[in-house]
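What you see is the complex with one protein chain gone and the rest in place.
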Amino acid sequence: MDLIWLIPLLPALGAAVNGLVGIRFFSKRTAGLVACTLMGAAFALSLWAFWGLLDLPAEGREHTVRVAPWMSSLPLQLSDGAIGTFDIPWGFRLDPLSAMMILVVTGIGFLIHIYSIGYMHGEPRGAYARFFAYLNLFVFFMLMLVLGDNFVVMFVGWEGVGLCSYLLIGYYYTKKSASDAGKKAFIVNRIGDWGFIIGMFLIFTTFGSLDFRTVANAAATMPVETAGFGVVSLITLLLFVGATGKSAQIPLFVWLPDAMEGPTPVSALIHAATMVTAGVYMVGRNAVLFSHAPETMQIVAIVGVATAFLAATIGLVQNDIKRVLAYSTVSQLGFMFIAMGVGAFAAGAFHLMTHAFFKALLFLCSGSVIHAMGGEQDMRRMGGLRKYLPVTFVTMMVGTLAISGIFPLSGFFSKDEILLKAFLSNKIIWGFAVVAALMTAFYMFRLMSMTFFGGYRGPAWETGGAHGHAAAGHGHGGASPAVAGGGHGAKSAVAGGGEGGWHGPHESPKSMTYPLFALALGAMLAGFVGIPAALGGGNAIEHFLEPSFVAHAVVAEHPTALAPSEAKTLSESASVPESKGEASSEGGAHISWLGEIGLMAFSVFIGALGIFVAWRFYVKAPEIADNLARRWAGAHRVLSNKYYVDEIYDATFIAGTMASARGLWTFDARVVDGAVNGTGWLTMISAWFSHLIDKYVVDGTVNLVGAVLEESSFVLRRVQSGLVQNYALFMLFGVFAFVSVYLFMR
Amino acid sequence: MVDAVAFYVLAALILGFGALVITAKSTVHSVLFLVADFLCVAALYVTLQAQFLAVIQVMVYAGGIVVLYLFVVMLVNLKRPPEVHSDPRRLGRLGVVMSVAVLVELVAIFALGWSKPEVTGGGGLSPKNVEQLGRLLYQDYLIPFEVASVLLLVAMIGAIVLAKREL
Partner (left out) sequence: MITTTHYMVLSAGLFTLGLLGVMTRRNIIIILMSIELMLNAVNINFIAFSYQLQNPIGQVFAVFVIVVAAAEAAVGLGIILAFYRNKETINIDEMSLMRW
């Protein structure tokens, strides 16, 4: 476990090698091999570290490794006037939460790397290596984020994943919409980061340290801020602003749908499984702080449920397969924040894990579909693909069932846990969450129906034509030459693009389907680590994650100061399931075992209802959907245009910023440059005056002296008349003067 | 009494002849008046117990220098009066004024008795004037004496060089 610093370093090495050497020299095989091998090694290391962590007793599951000092011992003043020391080492901490995260990141990352080998095959050699370099770089930063033991190291990862998101979204940089989307993602992220940074400043001035453990312990000694808005509430609110940017919550979610411009593996890794969950992770990491700020928790839960609801409504009417999944991601992230907001930190983290599995699965399957359709992403031009893409169909169905919360797939367990905690905390939130879950099931199955069921609505293709294949001679694993168009996310069908004609939808190569299998397996089984007590399980994951959400220095005698339920778990052993379910809400509400079972059944029912309605609308009688669209045309238009959020932002913030930028430019050009030019003019004018002075005064004086001498010489030379007697007279003058002086001196 | 008369007579003669020297029209007349002037001065020296000097005065001045002047006057044998035209730039009248002014001031100084020399011991004038002077010249003031003779030699050579005709 002392080598946990190696886990982020291996992908970093891959990024460096591929980036510096691979883009120029490596073949596609080598680049892919380097990246995937290092990812695999990182995954193996993560497993090993996890194993080592399990060996430790439950209360002491924490291992910190300080690799090197970074910013050491700067004395800075704190808010209470004392002088604190600003000491930031390069430190990594392995505890249950970070262990879970590194497994998710490296495991799913590894599968996605393998998938990308096949998916990105149509790219030119240099671009291929560039992709893997960026992908590895992303994993490196993400691992830094989750392994960091203080805010600053986490922030390095935080910023880094934002950067890699930009690089990867804008991977097809020659396409304007892609580069615009990359910029949008980065800029919106940055707005969130502003809040995060201010939060960090406040944390330091309040607690005197930026180390997670120190801050948590210090915060645990402070009273819970139930009345009004204190400093901890402010801190957590600012941190949450950062989370809204990174995890695409209201109001900063606008970048995620546009981020679908990037290649599908990018969407799967970054915008489903890992980067967007960074916000959730951060809130979980600071659970102690958040528990002490009920106002902020309220805000978090409300924002989460609003986002979940809003995104789900938009997803109902989207036609691009990746857009649906993007809004679904935003919606599911909302669910995670609901969990965090009501204090069910472990439930939120659990949903994070299961969501990573099935969302990545869904994205990769959609990538497979897009690849098969030669780049087509509009579902209206698909249909009936299940006979052409059987593997994809099955795995995608698994993912859809999981996200809809059908028992016993993973999504059921995690989503149900959230709904339970929400029910116990705030019935209104629970209500909206349930509606959002219903809509989730609906639009996911709508997606399945439009893609895999019904009649084929896509473009025709030429059958046969082996000459195209042979002549091209590419070693793609059975993929058609039209793959060249597949990677570019073109909306329109590329019939006849590439070396030969498109030969119709076909299943993806093994490099792409094997990860689908693995992920489907995960989606099916991952839930079993969190079987709740009501169903007889031990809710292992919640126990496992508990220690990450509490302050260790606080003893059980101060129950009010602790995050819910943690105090009891510290003193007791980790296997008391009943108390978990009960004490998990802030309000201390209880629910009977029957009630819990009833809720579970209700959520399954909701999921099934959604699926059934979607089946009716899109498989059995597609005209119902069209009729509804016509009847509610206005609403349909609003939803299709995603509530015009982008347009509103454009008109207000963007226009305002541009206007102020123009204003500043004018100021710079007129005032600043004007001042500079003005001094130039002043210098010229003073130079002209100097010239005048020099020419007339200075030179004039010199000339005057000369002129005076000249004139006086005209007068004085008459003395030299040549007349001796005149000279004698002058001598007499002198004598006379001497005698006069003698006379008058006496 | 006699001294006074002698003095006044001689003074009048000196001044009169002097005035005549500077105002005579003819150059030869000026020279002659100069001779008379020198002789009167020599007489004055005699009254002042400076007999040797009186003789020197007659021999050198009246006998040598004046003769020299006469020779030159004769050599410069002018047909026309020498003072015909004058340069308009000369300040003649101013010269007169200044000279008179100086005279007046000097007389004022003397009359008011502001330049009385102090009586210093001198050892006295002896009646053996020549012997006394001779002793002084050849003992105490030998070097100035010799220098004076060299001066005369140089002046003689100079005068010859200046005045000789081209050969």
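As written, the chains take the letters A and B, and residue 1 is the first residue of each chain.
The rule is simple: a contact is a pair of C-beta atoms (placed from the backbone, for glycine too) under 8 Å apart; a residue touches a chain by one contact, two chains touch by 3 or more.
Since the model is a prediction, treat every value here as computed from it, not as a measurement.
> Name, in rising order, the residues on subunit A that touch the hidden chain in the full complex.
Residues 717-718, 720-725, 728-729, 732 of subunit A touch the chain absent from view.
> Touching residues of subunit B against the unshown chain: what are they?
Per the touch rule, subunit B residues meeting the hidden chain are 3-4, 7, 11, 14-15, 18-19, 21-22, 27, 30-31, 34, 37-38, 41, 44-45, 48-50, 52-53, 56-57, 60-61, 64-65, 68-69, 72-73, 75-76, 78, 82-87, 90, 92, 95-96, 98-100, 102-103, 106-107, 110-111, 113, 115, 117, 119-125, 129, 132-133, 136-137, 141, 144, 148, 151-152, 154-156, 158-163, 165.
Simple rule for what comes next: only the chains that are shown with their structure count from here on.
> Where the CA atoms of subunit A average out and where those of subunit B average out, how many Å apart are those spots?
Their C-alpha centroids are separated by 129 Å.
> Which positions of subunit B touch subunit A when the two form their complex?
Residues in contact with subunit A: 87, 89-92, 94-95, 98-99, 101-102, 105-106, 108-109, 114.
> Given the complex with subunit B, which residues does subunit A contribute to the contact?
My answer: residues 718, 721, 723, 725-726, 728-729, 732-733, 735-736, 739-740, 742-743, 746.
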